[in-house]
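All protein chains of the complex are present and in place, except for one that has been dropped.
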Amino acid sequence: MAQKKEILKAESKNFNFHYADGTHALKDINIPLYEKKITALIGPSGCGKSTFLRSFNRMHDLYSGNKYGGEIILHPDNTNILDNKVDPIEVRMRISMVFQKPNPFPKSIYENVAYGLRVRGENNKRLLDDKVEEALKGASLWNEVKDRLPDLAYNLSGGQQQRLCIARALATDPEIMLFDEPTSALDPIATVNIEELMSELKKKLTILIVTHNMQQAARISDYTAYMYLGEMIEFDETDTIFTKPSKKETEDYITGKFG
Amino acid sequence: MVKKKSNISPALAKNIRRNFLERIIELVLMFSGLIAVLITFGIVYILVSESIPFFEAVTFKEFLTSTVWTPNFEIKNYGILPLVAGTLTITGVALLVAVPLGTITAVYLSEFASHRVKETVKPILELLVGVPTVVFGYFALLLVTPLLQKIYPDLSTFNMLGPGIVMGIMIVPYIASVAEDAMRAVPMAMREGSYAMGATRFQTAVSVVMPAATSGIVAAYILAISRGIGETMIVAIAAGQQPNFTFNPVDSAATITAYIVSVALGDLEHGGIGYQSIFAAGITLFVMTLSLNILGQWTRNKFTERY
Partner (left out) sequence: MAISNKKTDKDLNVIRALIKKHKKNDQIFAGIGFFIIISLAITLLVLFLDLVIDGYPKMNLDFFSNFPSRKPEGAGILSAWVGSALVLVVTFFVAVPMGVAAGIYLEEYAKKGWFADLIEINVANLAGVPSIIYGLLALGLFVYEFGLGTSVLTAGLTLSLLMLPIVIVSTREAIRAIPVHIREAAFAVGATKWQVTLHHVLQYAMGGVLTGIIIGMARAIGETAPVITIGALTFIAFLPPSPVNDVAPFINFSWLEAGFTVLPIQMFNWISRPEHAFHINAAATGAVIIVLTLFMNGLAIKLRYNIRKKIKW
């Protein structure tokens, strides 16, 4: 694997995951995330890619009985975010997430974006105003909504709602942003917008994205991991994965012989 | 081959008989369903027809604006306001108890409690719903009011505070159950969105789940008000049966329902104005509860449509 001067931002080490019903959903996953790069997870549905992504902000803690094994280390402070001593809320304050379907809160556009800051106890109006504007600009939504910030977020279109959710996740300056098939519920134009946005975002932060769309992974990501049946089959630079993968399974999937 | 022809006819006859039977059964079932409609018509018909003679003797204006209700006195006055005041005051006290307790219970059950706790708590709430109101009345008169009198010695034996508090306890499970249903219906994706931002359970519950479930929660309150207004035995036992135009909960006062009970307990002749007056009171009660129920259902449906 050609390793350039990349800085490691996070890595999973022998990561395992069991659902409450006993399903062994992820087996010994080792994937590095490089700073200010986009890493894409691809694979057929049910391969565990979303499960893996959701582990990064401890979403599985919301449902009792789920079990993590192994480690996910966050650099530079070497924190194992799966450690029982680490509060899931602390993890979520450092790593934010954008979901498959836009899930804005039943609040105004402004309050949706400000939510993460309010949760952090921030009530200074001027600071909130600045941060909201900055986040909306970062999510390239500002021009469309700047005159209607007090409107209910539901009045936005699907693509706008998803960019609102990105702005919401962006407003708190996360170290890593997780995207769980962020464009699967959107039309092609909205999809292009979001993809361009992600390329812009990686100048500031590290991105992990799950996508069912191989072209999308090829277009936007720097690194790609192919997963199948709960195992990580191959991880490499995206160009390598899509041009000369080292594993037969990966090649079959990429070329559409399977999946 | 010849035999076959003679076989068809009885089979066909059987078919016809069977289809006829099926039809009859459907009609019987339909009639049972219609009973619900007939009961509603029956209620409206009886309430209206029995109170028409009353409103021939008493003008609407007097009924709705006079503040004196003295059907048993020499000079009879029929102003419904004192009864409405009593009804609203007691319901108000009940809501002061039931709204916070019911809402907190609902939030706790929907957002905080583990599955085990829920499985234990819900039956307790259901049992509380099953307690007959006459028992709650006993409780209000002979346990709660004496306790209140220890704190506030001037409180009379019959007052609106004690029964109001007890009615509140009675209503808590209603609010808790309707409001919890509403909060449970909020999509999990919305909660995940909030947790993903680093919110705690309490922050998620208060600033995301509750706003999303607002109309369901409001419906719970509206239905609770209706429940309180229509409640009879607690107030008839513990609030007194003397009409009294007051909104002060430490006073004794009759509600609309308590008045109907007090008349029914006496010996009023059929067709007299006293007899008719309980139907006039009844129609007032019916209109109040019906409009609240419709409003409550409407709010609730509006909510379910969204998710």
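We just call them A and B in the order they show up, numbering each chain from 1.
Please note the rule applied: contacts are C-beta pairs under 8 Å (C-beta built on N, C-alpha and C of every residue); 3 or more make two chains touch, one makes a residue touch a chain.
Since this is a predicted model, take the numbers as computed values, not measurements.
Visitor: Check the options B:Gly86, B:Gly230 or B:Pro243 and report the residue that touches the missing chain.
Guide: B:Gly230
Visitor: For the chain left out of this view, which of B:Val58, B:Val99 or B:Val172 touches it?
Guide: Only one of B:Val58, B:Val99 or B:Val172 touches the chain omitted from view, namely B:Val172.
Visitor: Go through chain A and note every residue touching the omitted chain.
Guide: Residue positions of chain A that touch the missing chain: 76-77, 87, 89-90, 93-94, 119-121, 134, 173-175, 203-205.
Visitor: To test your reading of the contact rule: which positions on chain B touch the chain that is missing from view?
Guide: So the residues of chain B touching the missing chain come out as 18, 21-22, 25-26, 28-30, 32-37, 39-40, 42-43, 46-47, 49-50, 101, 104-105, 107-109, 112-113, 121, 123-139, 141-143, 169, 172-173, 200-203, 205, 223, 226, 229-233, 236-237, 257, 260-261, 264-265, 270, 278-279, 282, 285-286, 289-290, 293-294, 296-297.
One rule holds in what follows: only the chains that are shown with their structure count from here on.
Visitor: Averaging only over C-alpha atoms, locate the centres of chain A and chain B and give their separation in whole Å.
Guide: 49
Visitor: Give every residue of chain B touching chain A within the complex, in rising order.
Guide: 114-115, 187, 189-200, 203, 207-208, 211-212, 214
Visitor: Which stretch or stretches of chain A touch chain B in the complex?
Guide: 57, 59, 62, 64, 89-90, 92-93, 96-97, 99, 101, 103-107, 115-116, 118-120, 165, 168-169, 172
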